[in-house]
Every structure is written in structure tokens, then in C-alpha cells.
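Of the protein chains in this complex, all but one are displayed in their positions.
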Amino acid sequence: MGLTDAWGRLAVRHAHVLVAELPGYWMTRVAVERQVLARGWRLARSPADADILAVCGPPRPPLAQSLTRVWEQVPGPRTRVGVDSPRAVLAALDTAAADLLDTAAQRADGRDRTAEHGGTGRGGRRGGSTPDAYGHAGHHEPPHGIPLAAGGEDRDGLEMDLLRLRLGPVLAYWPAGLVLGCALQGDVIVDAEASLVGVDDATTVAADAPVTDDPRRFAARRCDNAVSLLGLAGWDDAASRARRIRDALLVNSDPDRPARELDRLRRRVGRSWWLRWSLRRLGPLDGPELARRGLPATAVGDVRDRLLAMLDRAADGIAGRHPAGPPLRAPVEALPDLVRGWDVATARLIVASLDLEPLVTGREVSRV
Amino acid sequence: MSEPAVTVVPGGWAPVAAGLLGLLAVTAAALDGFLTARATGAGPSGLSQPFGEVARLMRQRRRTTVAADRLLWRTGGAGLLVMALLIIVVVPLGEWTLFDLDVGVVWFNAMDVLAWAFVWLTGWGANSAYSLVGGYRFLAHGLAYELPLMFALVAPAVGASSLNPGAIVAAQRGLWFVVWMPVAFVVFCAGILAIAVWGPFSPALGVDVAGGVAAELSGVDRLRFLGGRYALLAAGAAFAVPMFLGGGNGPLLPGWSWALVKTVVLLCGLVWLRRRLPAARPDSFMEAGWLVLLPAALLQDLVVAVVAAKRG
Amino acid sequence: MLLPVAFWVLAVVAVLAGAAVFMVDSMARASYSLAVSFVAVGLLVLLLRQHYVGVVTILMMVMEMAVMAVYMVMFMGMNPALMPMSMVHDNRHALAVSIGVFVLLAAGVLLVPWPARRGGPPVDVTAALGDGLMGPKMLVMSAVGGVMAVTVVAGVVLAAHRTRYDRFGDDLRRRPADDPQPGGVGR
């Protein structure tokens, strides 16, 4: 028994946490991320990679169903914790660690799942083929209940299967509450449809109000968006730096260090020719187009321009200069046009580069 | 070419070679854990990362997905480790080698191509959109890196007029090939990163597609896949040593220790490189591979061929 | 001792994997069983002391099958183990013809009085191949090079959808090119 326990403790010291952020709870998510990394835990990239599902905010339908589906895909030993405010994070993660170590309960969980599903997880989201393409393939019943894909002409003039994929609502580096239903050919988005889930009326009312009067929080949000963009660009180191600046802005009161760090990050990002090569010419937007789509004029240029502008705005925020203009919240109408015709990787870079404000529900405790 | 360049050791030493490869892989994983923890700026040192990950993944349940092709999925996941082991079979460690194959360079090339099969199969078998996208991303990278890699391997072979790693080491007694074949060396290192799906070549495992190829892997399957990546990185670094870095040649220390030291240094360099470089998305790397790396590697081959012809 | 065992194992694997290509019910499995068959034959060629050709067979065929699998999925679309596929025509005739051919070939193999071996193998088989290609068989090498180059061009012309006029405009002056997604070197 002693060995099993030691083994378990070693495993739990390196747990991976999948963080699901509900609209309006980004400060809670930030606090969870900070505590997770401070423990030497890691952030999971997918449900299969996770031991702990940390849900930031109280889930209401239909998000509750999405979270249940995600939860079903976590392999186990697993535990799920709900965190409703930044202050509850420490206790919640302690509970999670204890739950993971509770071998008896985990075994029981495993037994229940085997009995229920005859297996764990259901990641199958892929449509299949058209049997009609070769008339006499005997079976026309959709196997395993997965509907078969329909075809359509792709951008190279080849007829390709269309695959439906939903980006969000639980996805790393993705704006909370946003769901993008995509029709893919290969990994190119041929059509998309954006919507918001889990956002109640209070949000819509609050949408026109300024997000915050606190310039430091404004800067922290910019840094958080930079974390997403740099993470999606595959530059984990720079993303970690941006994350540290964000946390410093929210926790410490000394404004000098984050300002210096941000300046260094800005220079490093600006200097990186590799990043320039990787991000230039992606999702270009010019002034008239921005105006037509109702996007702020600050989003001009390509993804790299927007990343640099984002970091500059963060620096302005730290310096206490508050930006003019209304905040940009998930532009549901404009998004499909922005991502159509790009591949998934680029589409995600474009969404992250828009530097969106969080959706507010007015319930989150605002102090970390 | 009259005297054999290396001594073939009996097959009983194979487990030792596998153990060495494992040690190198653990070193790489520990270093990566350390660098990641340092970048995070909080929490423990991260050096225990490989052991913690092993414990965690051994404890985790294996999962499967609806209508997964389990045979192909699991073959792919375990294949990377097998590849790495097959590569080190022909790598001389100082004066010893397990298999003194006269076409060792081509053997390495044939083994590294297996990554195409294994990574794609891992992405395909799970029957999940994200992992399939990851699988295709790897193939797209493959189309761009494989030819430059092949021509980069041609350079040392031409320089030493042999396809045998032992003979190539012997040809570097005076001057390491990296000195006068720098382009080939850089392209070769890019190839190693690519077969290990590492650093700039990690979009196949990208966070934007929830982990891509590895999105649906858990438990032992994930452990094998991730372990295979580190092992491939180590095996690639080990093969670069006889090809470009003079093998076991070096002052004072015996040959095997020089080979090991060079491998570790190169391996650490490759692990560290991940911190510095953002991802190279396959759609943009494709052009870079064909229009920059391939001509550069060919030019390098031309230079080497001219020099080799002059020397006679 | 080890050699005959290895030979028979590889031979059985090669033939069975080859047959599996037309029996399995998924595209990925079909192309990768062909790859297995090729790897087995590559190893058999290694056993026959032709190291270079054997390893090159493995190298090329694994790569080719990886591409093949993509084409299969692209043009046919097939979920792994989802849709049993059967796309045969003239099954009975094909079977009869192929069995007939096998019987004929086997009879030939067994009945022809094969001559005895002439000469011994060169010391370095690979070097001998290189010398052959660059010496007496130079014509073959140059012909192969030409054929490959023509194949590359013809293949691209056949398969490509967009021409340079689509990319650069009718006067070929548009910069940057009009591509659905920008390339990596900014042409």
C-alpha cells in the first residue's frame, strides 16, 4: 500500500488541469492558472490530457451539458471542482488533490463508468464518408450513430467531404462563451457560424458599460490576450512571460516591475523575425473594412500588427493612460467572415488577435 | 577502407544501448521540465517532470473513442519508440557499434521516414477531428522537411565517400564535417526536430487543436507517444554526432565518452531551442522548405562534391 | 539457422500483408498493409545482400504509402473501421486470371533448369552499384533522371488547379500573389 500511495502522491504532484472558463469569470480563471502553475502542475490541452477539470463559475444550461461531455472524456483518476471566485481557488485545488489521492473513490468511479458506457470518453466528432460516392457500398446506416459527411467543392476545385466542428466553448486560449460552428474541408474553414452561450441578459445590458475603470486590470486583460495569441503561435516561453506580467499586474501593487517586464517582452516580440515570418499577412484588415464590420480601428493590419498593438495598449494601461473608445466584446456578426477561408490554426490566431474584452455578468468578485 | 572503422559488439549489448537512449530521453525531459518551470517563474524546479509524468500516466486510465481504429492508433503511438531504437542500432558509440551496416546513413533515413506513418496513424486512429488535423499537419511538414533532410545526409556521405557511419567518423579525424558543411548540419537538425514533432515543428501537437495528434491519448498510450518523441530527439542527436560532430574523436577522453558528451550537448541545445522559436505553421513552412532549405542543401552538396572530387 | 527462419517469416508477412490490401475494410489499413508488405520485401532484399536497394525500398515505400493513405482518404473518404468497403468488379474473372498466372509462374520457377551461379558478389555491393551507375550504366542513370524530371513537371501540370495567371494576374504583375493563403517566403 505504501508504494501505491507514494506513486499516487508523485503523480498528483504533477497533475494536469483543464480549466473551463464560463463567461464573466476570467479573473477566476487567471487565479486558477496562477495557482496551478505555482504548484508545479500543468495546464491540460485536452480532456484526455487532464486529471482535474476546474470549472470557473457556476455552469448553467446549455454550458452545463457541454461541461458534462468534457467531463466524460477525462480519463481518470479524475476530479472536478467548481471555483466561483478567485478567493476559492486555493481550497478548491487542495480538495482536488485530495480527491485524486482517494484511491478507493477513484476505483469506484472507474467501475461506474465501465458499467455505464462500456468505455471511457467519446471524442468522435468526425463525420464520415459518403457511401453514395461509390454506389454499391452495402451499408447506408450511419455506423456508431455518427452521421456521414456531405461533400462540397473546396478552394482548389476538388470535391471534399465537409466536416462539422465546434470550436468552443471549452477550449484552451479561446474566448469564454464563444462558440464557432465550423464546416471544414481538411482543416480549412469553408463556413462558420458564431454564437454566444451561457451569456444571460445581464451581460447584454452590461455590454455597453466600460469594462473597468482600473487601468491595471485593463492592462492585465491585454496581457491575458497576448498569452493566448503567443500560446497559439507556439511560443510558450513568450506566453509564460506575458502570463507572469498579467499575474504581477493583478496581484502586486508595485507598477514598475510589470512595466519593465512588459517593455522587454514587447521588444522581444518585435525583434523576433521568426514570429514575424509566422504571423505576417494573416487575417489582414484595413480601415474601411473594420468600419464596415463594426470593429475598432485599433485592429488594423495583420495578426502580428495586432499583437504588437495589444502589448502597446497594455503598456499604456500600466502607465495609467486609459484608451478611448468602447470595448470590443465578441463580435458575433463579424467573426464568421473573418475566419472563412483560413485554416483552423490561422482562424484561431485571428480570433485571439482581436483582443476581446471579457464578457461580464457582474457577479464575479473583482479582487484576486 | 582496409581496416574496419568500428568494432561490432554482440547483440547482448542491445539492452545497454536502449538503456542509454532511455537515460538521454529522461535527461531531455528533465531539462525541458526545468526550462518550462523557469519560464513559469513559480513553483518547484521541474526537474522531476519526467518521473512525475511517468507516474501520472501509468496511473491514468487508457481511454478510447467512438469508432477508433485501435490497431492503427496503438501501433502509431508505440511506433515512435521503436523507430528511435532502430536508429541507434547503427550509431557508433566511440569505437563500438551494434550493427556495422554499410548503408547506415540510408538506414537512418528509412527509419526517420517511419515517422510519417506512425504520427499520421496516431492522428487517424483516434477518429477525432482534432487529432486528424494534427496528423495532416505532420504530413505537410514532412513533405517540406524530408527532401532537404535527405540531401543534408548526402553531404557527409559524399565527404567521406561512404554510407557507413563508422567510415564517416574515420573521415573526420582531422576536421569535423560541421565546420565545412554547416548548412547540411542545420538542415539535419531541423529534420530531427521535425521527426520528434518538437519545437517549431509542433503544430501537429498544437494547443490550437487541443493537442492535435495527442488530443485523445491518455495513460500508457500518451506515455509511449511522448516518450517516443524524447527518444527520437535523443536518437537524432546521437546520429548527428558521427555524421557531423566527429563521432568519438576528441582529446584525452576515450571515444565513447566524447560521443556521449557531444550527444548530450546537442540534445540540450535542441531542447532549449523550443523556448526560443515559435511554431512554423505547415502552410508557410512548405514554401520555406522547398524554396529555401532544399536549394541550400543542394548547394551544400555541390560544394562538398567539388571538394571531394578535388581531393580525389 | 536464423536466416531461413527470417526468410520464411518475412515471406509469409509480405504475401499476407499484400493480400490484406484487398481484404481489409478501411483505406488507412489497406495502404499501410501494402507498406508492411513492402517493408518485408525490403528486408528480404537485405537478406539477399543488396543492402542499398533493400533499405531504399523501405524508405521510399513507407513514404509513398503515407501519401497514398492521404489520397485514399481524400478521394474516397473512409472512417477507420466504420464502413466496410467492397469495390470490386469482375471478381471471379480476376481471381481466375490471377490464380492461373500464379500456377504458370510457379510451374516455370520449378521446371526451368536454372543455370549455376556465375561469378561471386563484389566485396562492397553498394560501391559496385555506384560504380555501375556512374560508369558503364551511365546511360540508364541519365535516362532515369530525365524521366523523373518529366514526371515531376507532368504530374504538377495535370494536378494543379491554379496557374501563374491566377496568382499573378493576366499581365503577371500582381504582387503579392493572389493566394487563398499566403505562402512562407512571400512570393
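Each chain gets a letter, A, B and C, in the order it is written, and its residues are counted from 1.
Heads up, the rule we're going with is that contacts are C-beta pairs under 8 Å (C-beta built on N, C-alpha and C of every residue); 3 or more make two chains touch, one makes a residue touch a chain.
Going forward, contacts and distances are computed from a predicted model.
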item: From "ABC transporter permease", "Phosphodiesterase I", "NADH-quinone oxidoreductase subunit K" or "Sarcosine oxidase subunit gamma", the hidden chain's UniProt protein name; value: "NADH-quinone oxidoreductase subunit K"
item: Where the unshown chain meets subunit C, residue by residue; value: 3-4, 7, 11, 14-15, 18-19, 21-22, 30-31, 34, 37-38, 41, 44-45, 47-50, 52-54, 56-57, 60-61, 64, 67-68, 71-72, 75-76, 87-91, 93-95, 97-99, 101-102, 105-106, 109-110, 114-115, 117-122, 125, 128-129, 131-133, 136-137, 140, 144, 147-148, 151-152, 154-156, 158-159, 161
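Everything that follows uses one rule, which is that only the chains that are shown with their structure count from here on.
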item: Chain occupying the most central position, where position means C-alpha average; value: B
item: Centre-to-centre distance between subunit B and subunit A (centres being mean Cα positions), rounded to whole Å; value: 31
item: Subunit A-subunit C separation of Cα centroids, rounded to whole Å; value: 43
item: For subunit C, residues contacting two or more additional chains; value: 79, 82, 181-182, 184
item: Sequence positions of subunit A contacting 2 or more other chains; value: 126, 143-144, 146, 277, 343, 346
item: Of all residues in subunit B, those that touch subunit A in their complex; value: 36-37, 39-44, 46, 48-49, 51-53, 55-56, 58-68, 126-133, 136-137, 200, 202-203, 206-211, 214-219, 222, 274-281, 283-284
item: Subunit B-facing residues of subunit A, complex; value: 7-8, 10-16, 34, 37-41, 45-46, 48-49, 51, 73, 75-77, 110, 119-126, 143-146, 163, 165, 171-173, 184, 186-187, 230-238, 240-241, 243-244, 272, 274-275, 277-278, 343-346, 348-349
item: Of subunit B, residues touching subunit C in the complex; value: 67-69, 71-72, 101-103, 106-107, 109-110, 113-114, 116-117, 120-121, 124-125, 127, 136, 139, 142, 146, 163, 283-289, 291-292
